[in-house]
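For chain A:
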Amino acid sequence: MKKVHVSTTINGDPYEFLCAPDESLLDVLRDRLGLTGSKEGCGTGDCGACSVTLNGRLVCSCLVLGAEAEGAEIATIEGMADGDDLHPLQQHFIDHAALQCGICTPGILVAARALLEKNPDPTDEELRYWLAGNLCRCTGYDKIIRAVQAAAAEMRGA
Partner candidate 1 sequence: MVKVRLWGSLRHGADGQTEVEVEARTFKELLDRLAEAYPGLEPQIRRGVSLSLDGVIYREAWFTEIGPESEVVLMPYMTGG
Partner candidate 2 sequence: MSLDEYTRREFKQVGTRVRRPDGVDKVTGRAMYGADATAPGMLVGRILRSPHAHARVKGIDTSAAEALKGVKAIITGADLPAQEDEFIRDVQDNCMARDKALYDGHAVAAVAATDAATAKAALKLIKVDYEVLPHVTDVDAAIQPGAPVVQSGRTLENVPAGMSENVTSHSEFGHGDPAEGFARADMILERSYRTAATHQGYIEPHACLASYASDGKADLWCCTQGQFNVRTLCAAIMEMEASQLRVTASEIGGGFGGKTTVFIEPVALALSRKAGRPVKIVMTRDEVFRATGPTVHTSTDVKIGMTKDGRITAAEATLRYSGGAFPCGTVDMGAQAAFAAYDLDHVRTYGWNVMTNRPKEAAYRAPGAPQSIYAVEATLDELCQHFGLDPLDVRLKNAAKKGTKSSYGPTFPDIGLTATLEAAKAHPHYSAPLKDGQGRGISCGFWFNFGGNTCVSLNVNTDGTVGITEGNPDIGGSRASISLMAAEELGIPYDRIRTIVADTSSLGYNDVTDGSRVTFAVGLATIKAARDAIGKMCGRAARIWGIDPEAVEWKDGATVPAGPNAGKFPPMTLAEIAAVSAETGGPIAGHHEVNADGAGVSFGVHIVDVEVDRDTGATKVLRYTVFQDAGKAVHPSYVEGQMQGGAVQGIGWALNEEYIYGKDGRLQNPGFLDYRVPVASDLPPIDAVILEIPNPGHPYGVRGVGETGIVPPLAAITNAVCRSAGVRLHELPMSPPRVLKALAG
């Protein structure tokens, strides 16, 4: 199959790549660009481990084609920290032990940031429903909810 040429922006940096027309954005990120922070847990949009934002919208990158990245702005876990400075969500995940194995963590962090950008002060229920598309098998979600709320409070300057 003839490959497609794509120009895009990822975490603020320009990227160009060739991909097959049926290749997922997740496979492009992981296998062509070496951005393996986004994880594949299912490949069917059920687990959220591959969550990224595409033009500000939270998506499962396994359900987006690489070709759809043309001209888009993509944000992945690799762009979340500002150099050595962790994002408050990242810091609170460590401080609240909100990860055990950590495989779901990149997706949950990306999803949580997308929520807090829209709604800086979510209720626990809003947060639990927003994160319902991100499976975590280790923690039972309790510490994840607490960590996101603590980060939200810090980001609000509370």
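By our rule, a contact is a pair of C-beta atoms (placed from the backbone, for glycine too) under 8 Å apart; a residue touches a chain by one contact, two chains touch by 3 or more; residues count from 1.
With respect to how the candidates were assembled, all candidates are chains of the complex that A comes from, given by their letters.
Every value quoted in this text rests on a predicted model; they were computed, and no experiment measured them.
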Chain A in this complex - touching candidate among 1 or 2: 2
Residues on chain A engaged by candidate 2 in the complex (per definition of touch): 1, 20, 30, 35-44, 46-47, 49, 76-78, 80-81, 86, 90-91, 93-97, 99-106, 109, 124-125, 127-129, 131-145
